[in-house]
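FYI, not all chains are in this one, though none of them got moved.
Chain IDs A and B follow the sequence of writing; residue 1 opens each chain.
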Amino acid sequence: MAESEPAWSWPEEKWQSAVAGLRAGRSLKPKKWKGGARALMALGFDCTHEVAALTDGAPTSVRLAEGQYASRQGLPRILRLLKAHGAQATFFYPAVSAMMTPEDVKLVAGAGHEVAACSWIGEDLGLLDHDTAQGLLAGCCDTLERITGARPRGFRATGGALTPALARQLRDNGFIWDASLGADDDPHELLADGEPLGLVEIPHGRTCDDLAYFAAGQPGAPETVFDIFRREMEMAYEEGGVFTLTLHPDLIGKRSRIWILEELLKIARTLPGMRFSTHGELAAACGARGAA
Amino acid sequence: MAESEPAWSWPEEKWQSAVAGLRAGRSLKPKKWKGGARALMALGFDCTHEVAALTDGAPTSVRLAEGQYASRQGLPRILRLLKAHGAQATFFYPAVSAMMTPEDVKLVAGAGHEVAACSWIGEDLGLLDHDTAQGLLAGCCDTLERITGARPRGFRATGGALTPALARQLRDNGFIWDASLGADDDPHELLADGEPLGLVEIPHGRTCDDLAYFAAGQPGAPETVFDIFRREMEMAYEEGGVFTLTLHPDLIGKRSRIWILEELLKIARTLPGMRFSTHGELAAACGARGAA
């Protein structure tokens, strides 16, 4: 949507339509959570692993090794912690990443976690034409279903680059939730050009993503990141809302950072009525159509 | 003012005139604040919301969602806090942002806060010719007046890019204060080519703007930002001056950051004689011509 006309010269319809493409609609936070829960904690793990290095066409050995670290050290540490604290979570896998480490994916699914989709190999699906995107999306779902036995029902766009067309395509492919955008702290409807799409949008904000602090070139302070995540969690709890946290096994899985997740899990368990939830369970609790 | 001649080859008149374009003049801090106040706290909120994403021609869904967060979560949290602490503040709205959320703007004005102008749709008015800028500036004022019932009397330039011509235009349009530049900590005259313009310049420094710490790509530590703002406030209080703080609802409004504003408000109320002030009230206290 690169514009030759500067925005100040646009007629109102033009900026109205630019804004209306995808927009948060009605809140889907229920008046009361099921089963006596007071607030929910929805953990998501982006398992891009080596795929990030492949996608941008510069798979150096350094970056590939950092990707492999995710499966060798990061993922096992995460799974141990989740098990120790009885927490279920959601793991986003590009198909290629799942094909490289199918045993990992089976382990994840076998432990009761949700496996969700994000791409074939890290591509930005919103930039591709419908048929190409359809092929890759279907390939991703087929691959994950073949490995786990269950077809993914949720999605996150690479880099969060969801488009109205892609959102419709997700719905048409049977997805019931998406976790790409950060217009709110709690789940809500997603409107495309003003119409509810029928997808539950689970917030994904940069503040609650370890990538914002620990990506290469952002040597974040673990104590600060913990402080931010803890505050997000505690205010979500006070509000009776959802604390959605996105983590990357290669980033949070480091010896100097994994304690952040452990502390959050410990604190969560001290909060009466705070429940762990997969993204799929959250979507169901928010009344998603077709949710289990 | 890109120069082909290097500055070391300029004659004195040239650098003197480059510097004299806009310059801080006489301090307007009164010897004594009215009503027994010892120092003032002037909060300003930049309500750019989705407009920032539109302006630069790349309105991705991620950035638009971050803009929508400002009105869905950020603004309500801010208004609740201001009400709870009895604080009046100033809200800067581009016209288009106000047109997207007119109920918000009415709520802001109805709660006794000041609504001020900044642009039509985030454009840099100082870069446009006089007539184009006049059209956009008048459009912004008309829009805000239509929604709130009051014509804005104060202004902040997008990116702080005030020019001598734009400053004169502001004065000619009935503005009585501007809050674009950071040449001082306290309000002062604004000189254009050495002549007082009759505008009260209310300082806007990067140190006291959450954008400097929380803008995308600046994952600031909330504890550090609080420490900086607190120190600015406390020294303003010691000096009997003004603590001007600029905040963005999409940035400060996050669950992990809103406490910063709350703590500042709490501390402010413990300081005897510290008073909350809108920018307009501050301009009046500094003897602005035409101020209420």
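Quick note on the criterion: a contact is a pair of C-beta atoms (placed from the backbone, for glycine too) under 8 Å apart; a residue touches a chain by one contact, two chains touch by 3 or more.
Keep in mind the model is a prediction, meaning the values are calculated, not measured.
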Subunit number of the complete homomer, 2 shown here: 4
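One rule holds for everything that comes next: only the chains that are shown with their structure count from here on.
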Rotational angle, Cα trace of subunit A fitted to subunit B, multiple of 5°: 90
Chain centre separation (subunit A, subunit B; CA means) in Å: 35
Residues of subunit A touching subunit B in the complex: 1-3, 6-8, 10, 12, 15, 18-19, 21-24, 159-163, 180-185, 205-207, 212-213, 218, 220-221, 224, 227-229, 231-232, 235-236, 239
Residue numbers on subunit B that touch subunit A, as the complex places them: 50, 54-55, 57-62, 64-66, 68-69, 72-73, 96, 99-100, 119-123, 128, 132, 136, 216, 219, 221-224, 254-259
